[in-house]
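For this depiction, one protein chain was excluded, whereas all remaining protein chains were kept in their positions.
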Amino acid sequence: MTEQIDKVLEREYEAGFVSDIESETFDPGLNEDVIRRISAMKEEPEWMLDWRLKAFAAWQEMVEPEWAHVDYQKIDYQAISYYSAPKSMADKPKSLDEVDPELLRTYEKLGIPLIEQQMLAGVAVDAVFDSVSVVTTFRDKLEEAGVIFCPISEAIKKYPELVKKYLSTVVPMKDNFFATLNCAVFTDGSFVYIPKGTRCPMELSTYFRINEQNTGQFERTLIIADEGSHVSYLEGCTAPQRDENQLHAAVVELVVLDGAEVKYSTVQNWYPGDENGKGGIYNFVTKRAVCHTDAKVSWTQVETGSAVTWKYPSCILKGDNSIGEFYSVALMRGAQQADTGTKMIHIGKNTRSTIISKGISAGRSNNSYRGLVRMNPGAEGARNFTQCDSLLIGDKCGAHTFPYVESKNPTAIVEHEATTSKVSDDQMFLCQQRGLDPEKAVSMIVNGFCKEVFKELPMEFAVEAGKLLEISLEGSVG
Amino acid sequence: MSNWLESAVTRAETVSDWLSPKREASLALLREAKVPTRKTEAWKYTPVRAIDQVTVSTEVSASVQVESIDDLNSVDLVFINGEFDAAQSSSELPAGLTVSRLVDADDSARAWALSAFSNIKPDRHLFGLVNDVLATDGALIDVAEGVEIEQPIRIVSLLTQGAEAHTRVLVRLAERSKVAIVEQFLGNEASYNTGFAEYDVAAEAELEHYRFATQVNEALSIGGSHFNLGEKAQLNSTLIGFGSKLSRVDVDVTHAGSHAFAKMNVIYLLDGKELFDLHSTVEHAVPHGTTEENVRGIVADHAKVVFNGRIHIHRNAQKTLAELNNRNLLMSRTAEINTKPELEIYADDVRCAHGATIAELDKKALYYMQSRGLSRSQAQVMLNFGFINELVEQMPNQVLAEWLRPQLKARFAQMEVG
Partner (left out) sequence: MMSSEKVLLKIDNLSAKVEEKSILKGLSLEVKPGEVHAIMGPNGAGKSTLGYVLSGREGYEVQSGSATLDGVDLLEMEAEERARAGLFLAFQYPVEIPGVSNLEFMKASVDAQREARGETSLSSAEFLRLAKAACKQVDLPLAFLKRGVNEGFSGGEKKRNELMQMLLLQPKLCILDESDSGLDIDALQVVAEGVNSQRTEDRSFIIVTHYQRLLDYIKPDYVHVLADGKIIRSGDASLALELEEQGYAWLTEKEA
């Protein structure tokens, strides 16, 4: 049976093509001069450059973390190019008509049509290609509602007050090795501001694509949901199939003010490397939200890509009655490794958090849930519920659970549960006895295992995630 | 390097006896060791600096009487400040049981002790290494094949004001033998001790084990009980932890033979400014092993508890059943609970689960009891006791359970709540 399932799990990476686009790429290497050049390319104000240099100085004193349950070749930070942009971007296109057609074709190939009339109604897209934002759609319509959705490089110039006020307030500059590196070298990413009491009229979405060889992607996203506002934000990512490992070290900060709500969904499909663990993206990401009074943040992630994933989308539940949620599916196979989970820091009274994590391990992969639930002394009446389930497919993989639970308030209640299971022979036989082939049976059982998380995804993404899982499981390119 | 670690290394260099070949390896590790800090995962929540603050004197009183446990009818082995006290220990042993002191073990005892010493206890335990190099007295307990020892063996380690002691216990259960062993730690004055025990439980042998880590107040006590289970071996272990200025216990269970069964019940009750830190690791190295671990605790006043419960299922350990359950009651705004149940699984056809909860006493139940005329503190004691009594009832030796109950109740009665 295991053999059968293993065969089902072999699959090719669909997004692994390379786009033939002329790019301007920095030579590999990292020093102050590179940072100055990035800043200059972006035509940044002085304060931004100073901020970057400060981060760089701090980073040089820091050491790469080693506590995660992952094992990878040491990264040579001098062998990475820290900036790459399509040449055609020199004069930033004003509209889609001015975008390099090859770029548009790339996104189309990925199933992300940027041509507005073809787009799924109601999703505005920011497309980030290597180091720059290529295009952001539906900007006019969003502006009418007062919503700002633009590349962060643009926001630094156009909305410096907002950026200055909130940048690195959620993830401090010296938070961790990768986040500090990101501060020094980030090139682009999305900026979102939802004004008071506004419900964002459409889903916002960013697609990240690494194309160039030997480049790292360091994007930075800052979302500010002002009082009583609401936004749903989606993020997707892919990269070509290459033999070298590439680094993706992003920082995402969510500022969720009183009574606001942010739903942040990710479908992560970076190139996972080949069966033997050659190549693939190192996905070392810091994502965090600060929730003020009555605010709510919901992180939903479907992780199927990357060679190594190190990521813990977290919530600081600072305001009373604020809510944090984390729903995660991580499907690892081949030689993939993931160490992912969340932190829920309960500070305010009556704060609530829910963590549902579904890890699927196949092949020779290792999949770890690592989480922290902390009840601070002031977290009167706070509640947490955590459920971590692992599904093992085959006897060469690993599934691990490392939850840290800390409480300093007697009125707070914390509940953590974890289980493991396998796709049982009985389940497979029942499905086959009803006429289903093994591929369909496995994908159905795995989808069923993930259901609690999939139902949290926005509609379009739920379909995409389900399909992604099916492709992951089917072994055929279809 | 801190004083205590430096001093341990220096003193170890002067220790020379039949265990030296084993001690050297540990000493080498100790020389390379770093003093644990907050960034040391195994000591994340437990500072060890208190060891440097205790004043150890060479002139300690050794004339103290150890209380016996009524009706237990145990074989007593008493160590006062790390030294064997023959007068307080039993002189007669049941047939099939051989007990020697570490210092005067004969050749046959030395032979098996050399193979067990530091082989069952993993060398990642820093204070285990300290014990390896400094423990000069202790007990070697050997239970012959197929023998069932009726009398429980009670090993008491008592510390007096200003003492430092390192005692070591090695136990071998030959195939199909059966015995109950109680490790009891006493002494609440300022003192520092490490107490480690290694158990080699051969095929089809049954070990009933108790560790009463009940030193409180100023005592600094660090130790561990480590078990190696052969095929179809059975372990039933009960650990009671009170907590003191520094109280740390490491428990390791290795399923080395298939179809072994391990049941571990733990109760910790903390009050005042006590600290109790328990790290347990269960290694399922072979198929068809079963582990049931139940850990319950109540933490009051300014106390702090740390629990880390790891279950590791190796690649080959198919058909393992392993469950760990940790339930905590947090009684006060100034107390603290840190728990981390861990699963590390490399085999697919297994059933593993863990759960951890932290909550306060059921307010509705409290109110209900008060409405029937009980005082709040009475009600609290009853509810608290109910919470842990389930595990007390599961103790295979009910004489011990009876002896324990009033001590546990006394803890509840004095617990500072709020």
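Lettered A and B in written order, each chain numbered from 1.
In this section, contacts are C-beta pairs under 8 Å (C-beta built on N, C-alpha and C of every residue); 3 or more make two chains touch, one makes a residue touch a chain.
The model shown is predicted, which means the values in this text are computed figures rather than measured ones.
Taking every chain of the complex into account, the chain not shown here touches A. Interface with the hidden chain, as seen from subunit A, comprises residues 1, 424-427, 429-438, 440, 444-445, 447-452.
Keep in mind that, in the parts below, only the chains that are shown with their structure count from here on.
If each chain is reduced to the centroid of its CA atoms, subunit A and subunit B end up 44 Å from each other. If you check the complex, the residues on subunit A that touch subunit B are 2, 67, 375, 377, 390, 392-422. Those residues of subunit B lying in contact with subunit A across their complex are 41, 315, 318, 328, 330-360.
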